[in-house]
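Note that one protein chain of the assembly has been removed; the remaining protein chains are unaltered in position.
By letter and in written order, the chains are A, B and C; residue numbering begins at 1 in each of them.
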Amino acid sequence: MVIDLLSYSLIPMFSSLALPFFAKKNIRIAIILANVALLSGFINISYLIINSITKPDIIPIIDPLTVFLIFTIYTVALAISFFSTYYGIEKEANPISYYSLILLSVSAMTSLVMVRDLFSLYLFVEILAVCSFALITSDIKSNSIEAAIKYFFLTFPASILIILGISLVLASQKALDFEIISVSTNIMTMIGLSFVIIGFLIKSGVVPFHFWTLDVYQGASSPISAYLAGIITKIGGIYAIIKISIIMKYYPVETISSILLFTSILTILIGAFGAIAQKDMKRMLAYSSISQMGYILAGVSTFSSTGIIAAVFHLFNHATFKTVLFLNSACIEKQTGTTNMTELKGLEKKMPITSWTSIIASMSTAGIPPLSGFWSKILVIIALWQVGYIKSAIIAIIASIITLGYFVLMQRKVFFGKLAEKLTEIKEVESPLLLPVIIMSLMIILAGIYVTYIYSYLEKIM
Amino acid sequence: MQNIYFPLDWFFITLIFFSGAYCMIVSKNIIKLLIGFEIISKASIIAIITSGYLISNINLAQSIIIVMILVEAVVIATGLALVVKSYRINKTIDITKLSNMKG
Amino acid sequence: MILYVLIYLVIIVGVVGAVISKKLLNSAIMLAIASIGISLLLFGYSAPWAAVFELSVCAGLITVLFISAVSLVKNEEDTTKEKQIKYSIFPLIMSAVVILSSIFIPEYFEKLSSYANTTQNGNELKIGDIIWSIRGIDVIAQIMLLAGGVFAIKHIFSYVKKQEE
Partner (left out) sequence: MNLINSTPTGIMMIPLIIPLICAILILFISEKTRYVREFFSVIVTAVSLWAAIKLFKIGGDNLELVFSWFSSHKLHFKLDYLSMFLLFSVSMFSFLISIYSISIPNKGNPKIFYFLLLLTQVASSGVVLSDNLLLMLFFWESMVIFLYIFIYISSNSQQTKSTALKTFLINGIADISMMIGIAMIYYITSTLSISEISKTKIIMTGWGTLSFFLILIGTLTKAGAFPFHTWIPQAALYSNASFMAYIPAAIDKLLGIYFLARISLHIFQINLSVQIILMIIASITIIAAVMMALIQTDYKRLLSYHAVSQTGYMILGISTLNPIGIAGGLFHMINHATYKSCLFMTAGSVERQTQINDISKLGGLFWKMPATAICFIISAAAISGIAPLNGYFSKELVYKGTLNTGYTIFFYAAEIGSVLTLASFLKLGHSVFFGKLNDNLKGTKEAPLTILLPMIALSCICIIFGFGAHLPLSKLIQPSIVSIGYIPHTELSGFHLDNLFLISITIIIFSLTLHISGFSIYGKPYKTSDHIHYAPIIKNIYQLAEKGYFDLYEIFKRIFKSLANILFKIDRFFDIVIDKIPSNISIIFSSQISYIHRGIYNYYMLAIFIFVVVYLMYLGGIKW
């Protein structure tokens, strides 16, 4: 456990525990407390990370990967909680439990990222899973309950597989710490870790096991689906695989890397193709996020340093632009009442900021040069190329073209063209709702421009 | 000598794992699903204790099992809460009826 | 060795009974029997603390939860007429799996267990020290988990009251 970063996980936990007591007098104070806790964490970590990026040698960073991921967690969590305060969560669910669950999930994620023990990693993943599936139910529509049940019954069995893996590792290593495991290479540990990786594959929603992702992102209430797609599935699923791939640097990784490569290519293709004929906007975004997860997994499957850097960078980029896209779909749903793309037309005139931020985000997903998405995808493709998986690199390129295809299709359908008659009287959402989306798009653009700084920072991971 | 138990334990673990999985795949009733899920987590407990016994470090295995039992209890509790709520809203505990999100 | 096989027999009977029983109550009870079997196994492996926890929590608490849930959804049970064929052919499939896994699994894990690190110096650490000192982080995790569980259930049921008003 990285002691000096501990505060990032303990403060949200204690504030979530304290929340019900504050809420006795007035709910507003509780909500403000939650937001302030997250804001302080965010300012702290962003100060730390900006210093380390701009002045790399002065402040020695303990563990660059952890700090980077904590930064991502706090940005997305702050955006979601700030967004849901003005989104009117009170109408749908009990705000106190909603915010305490968000705070708990933040502390779970930060501690998960900081943990150095395999079993504790599993524990925090369990906590995160419990919090997130409870959050899914915070929508009055019956779909959210169905989504929660599917999420429960499709992802929790995966933790059993992880425990089987951990038992094998336990049998072959002195202790479960990452340093000890990474040092002594051993076939039994390798199989145990592969069991764990397959367990986490189910949790991260890649193609053979992606069924729950579609229903959950579509069914859950919009800010929560943004939170899920943005950060929970990533930290709860792909981060563990990245961590294990870092550990398995000296292990014989041919079989597990071929499994990972096969899954990632399958994910990219089916995610990209599936999104083309979708009617519902959130389901289309679900398919696209599956496809982007495929890219992260492709990066990891190379087990090379550039691959892992590319995966982490794409994880950060995907977190930002997927959150923006889902929050925009939440705004559209709030204003028009539906996310069915066939009914929405020409929203750009009425909701300009939402449209333009979602255009920036989708362009970045598709990988248009100046934006950050392009750089991380290029890194992934280079990593694939270097390791020799040339066919899959080409498939990755083709899939990103298809991604561009269906995003342009979606924009043309939803944002441009003649305004649908039903939508004439809708207005732009209130400004606070737009604040997180605007900040996120700015981050996308800035990350795109200052990509060299970020890359030099990320290189310190390996 | 103690190596005999390890392979046999893993044989029984696969049996329990398979029966739990079969129960989850086949049954329509959500509570039956939960029971299947419970069976599978039982299998994981056996796995931990056999590896603990193999490296003769029983106490470490015991501490892990205790934590796992706690996790299992919390998960089952929230699962049942979810089932009850879905029963309250959809008036059914048949999972095949909960499928209006397609495509 | 016979005791070991006997315990496993109890567990298997409990599990298979839980799966194929028609009424939910019977399957809950069979599940309790299985968990009792497992705690016996734990005793067999001289892991008393784990066995006691297993007995009290799994056999006790979880079975009670199941039975209360079954009683809550009482009138629903007769409507979901599940075709019993699925469960009646289960023993057949089970025997097939038994035969297959008996061929591959023991031999595979035999080879695998040769890699186990048997240099461990026995149980000199007491269980209390392990839980509290070495695996301190897990204690925090457990607190978080309990808080999460409480808030989750509060969050799920919070809405039910509003809908009924």
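Just so it is clear, a contact is a pair of C-beta atoms (placed from the backbone, for glycine too) under 8 Å apart; a residue touches a chain by one contact, two chains touch by 3 or more.
Computed from a predicted structure; not experimentally measured.
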Candidate in contact with the missing chain, chosen from A:Leu214, A:Leu285 or A:Ala393: A:Leu214
Among A:Lys150, A:Lys243 or A:Lys282, residue touching the chain not depicted: A:Lys150
Those residues of subunit A which, in the complete complex, touch the missing chain: 149-150, 153-154, 157, 161, 187, 191, 194-195, 198, 202, 208-209, 211-212, 214-215, 255-256, 259, 270, 273-278, 402
Residues of subunit B in contact with the chain not shown: 21, 24-26, 28, 95-96, 98-103
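By definition in this document, only the chains that are shown with their structure count from here on.
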Rounded Å distance between subunit B and subunit C, as computed from the means of their C-alpha atoms: 6
Centroid spacing, where centroids are CA-atom means, of subunit A and subunit C in whole angstrom: 32
Approximate Å spacing (C-alpha centroids) for the pair subunit A, subunit B: 27
Sites on subunit B at which at least two other chains make contact: 6, 50-52, 54-55, 60-61, 67, 71, 74, 78, 82-83, 85, 89
Residues of subunit A whose C-beta touches two or more other chains: 119, 123, 126, 130, 133-134, 137, 168, 171
Subunit A contact footprint on subunit B (complex, rising order): 6, 13, 17, 21, 24, 30, 33, 37, 40-41, 43-44, 47-48, 50-52, 54-55, 60-61, 64, 67-68, 71, 74-75, 78-79, 82-83, 85-86, 89-90, 95, 98-101, 103
Sites on subunit A touched by subunit C in the complex: 1, 13, 16-17, 92-94, 96-98, 100-101, 104, 107-108, 111, 115, 117, 119-120, 123-124, 126-127, 130-131, 133-135, 137-138, 140, 168, 171-174, 186-188, 191
Residue ranges of subunit C in contact with subunit A within the complex: 112-113, 115-117, 119-120, 135, 137-138, 140-145, 147-149, 151-156, 158-159, 163
